[in-house]
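Below are the structure tokens for one structure; questions will follow.
The complex appears here minus one protein chain, its other protein chains still in place.
Let's look at chain A:
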Amino acid sequence: MKTTKLITWIGGLFAFMFILNSCNDNLDGSTFFTTDEMTIAGTLESNPEKFSMYVDILQKTEFYTAFQSYGSYTCFAPTNIAVQEFLQEKWNVSSVDELTSEDQIEFLKIIVKFHTLPTKRAASAFLEGRIDELTYTGDYLTTSFVGGGGIANVEINREAKLDQYDIVTNNGLIHAIDRVLSPFVDAVPKVIEDAGTHTIFVEALKQTGYYDVFSEIYNEDGIRVNFTILAESDAIYAENGINSFADLAAVISPDNSDYLDVNNELNRFIAYHAASDFYYSADFPEDGFVSTVLPKNAIKSLKTDKELKINETETGTNDTWTSLLAEQSNLPAKNGVYHTVNKLLTVFTPKPKYQIFDFPLTPAVGKLAFGKWYGPNEPNEPYSHGYTNPRVFPTGERIRILRQSKNPSYGTPQDGGNTVFNMGGVTWVEWDTPVLPKGKYEVRVCGNTGNNGRPVFQVYWDGQPIGSQWDMRDNLQDVFGSNWKDVDSLTMRQAGYVRGLKTVQTNQGVTAYDSSGWGRFIVTSDLLCPEQRSHVIRFETIRSGGIPIDYVEFVPVN
């Protein structure tokens, strides 16, 4: 009895094993992954004919493991030929192994950080100008199409070409490049000087003392400072009959040779050629002002369908405006960028005009990645900006740019549209406005209103309270009832509101005009600005709350 049972079981077992075997598949022994893509490190390593030397550098600098782990990077990987050339030129060695000193390793670390972005940037996102994201050294890499020949011919920092682009890995993208990029070391004036094509302008920088001012890379607090310089090349000066520094001085400041004096005309002329921030050509506002280093002055920027017009008079009678020469513009340096103007850039006095001051687009903030929190004044963080505009109290509050396509917030195509400036509750936040031409303005603010978690603000203008309080808890429906769309504009104005912009809309096509939460609050209708200059606008909280603010409008009043 027991034996039969055993036989049955054994027989059954054999039969069962037979079943199992009969359909045996060939995949036994394989290891399975959730993705068949390799990491950046794995991809580089599996192409030794192209990348073995860069892998050596990564291993030497201990960044190799970073590229092996979870993340999202863009890695500009120089090919073996490029690395070889670089080693030869820099240290006269032929392999990475020969580099042993601390200085050499440190330099390699800078190289790797300079070649790495903290997000994915595909070649399709390259523009003429900077790449949106800072490298881990805190610099912008630039891409340029001036060489022609399409995407495969794009130049990175005008020194390396793409060898292969958009190599997809599971923790980022690799772009192979045919030269090792030289990390930015020199400040803008030195870079202009080295180009050799702007000798008169460089001499003027030196004579006026701005050569040193613009060579600053960190301020006394250790925060990166940046400059954008619009320079005339010798060729442009020659077109205006200026063939030497003496000629320039004779034209601009014929009677006063104390060029170091800030009131000297040449000194003012040079100060007018620079702005205290990064402005690649794509960063110039569509229609607005860029404050210059020359106090109380600004360059007017207007982008038409076709071109960037600097200091366009709007009279249309003569084309006195200036533009940039593509070949000699968007050229990067450690602390900024320079452009070459195609005409003499003289100090220009603009008329009052409608201006929209979009918080997320201010240069200091507008380059932050969407959705990520940034702290202020953190120079040691590799890709923190250390923002200085806005300023907040208590200090240390973090800021971010929110992009929400479901909201009809203001934005431009270049920042993907629909962005707001966002931070948690603070005592106050204040901004330096762009330069406003002298005149009288109506000031309106807009943000994402209609939520009990929002603050109530008193607005201050250059330290003085102006207008009535802006209660962000109320949207238009809260103020005017459910028929708010039927309220006529005059009644609405009397209560301090204007409906939202008709020109901005959500991804569903709903305009701010039709959105109760995106009405504009009139801070004051008669703000007098007796002189042309930049101002400080402060939002002081009477009641604290989360701050999603979008923009301020300055509307000239006759």
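Following the convention adopted for this analysis, a contact is a pair of C-beta atoms (placed from the backbone, for glycine too) under 8 Å apart; a residue touches a chain by one contact, two chains touch by 3 or more; residues count from 1.
Methods note: contacts and distances are computed from a predicted model.
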Write down which listed name, "Xanthine dehydrogenase small subunit", "SMC-Scp complex subunit ScpB", "RagB/SusD family nutrient uptake outer membrane protein" or "Cytochrome aa3 subunit 2", is the UniProt protein name of the chain that is not shown.
"RagB/SusD family nutrient uptake outer membrane protein"
Out of A:E37, A:D212 or A:E307, only one touches the absent chain, namely A:E307
Would you write out the residues of chain A that touch the absent chain, in ascending order?
1, 4-5, 8, 11-12, 15-16, 18-19, 22-23, 124, 126-129, 144-154, 164-166, 281-282, 303-308, 326, 414
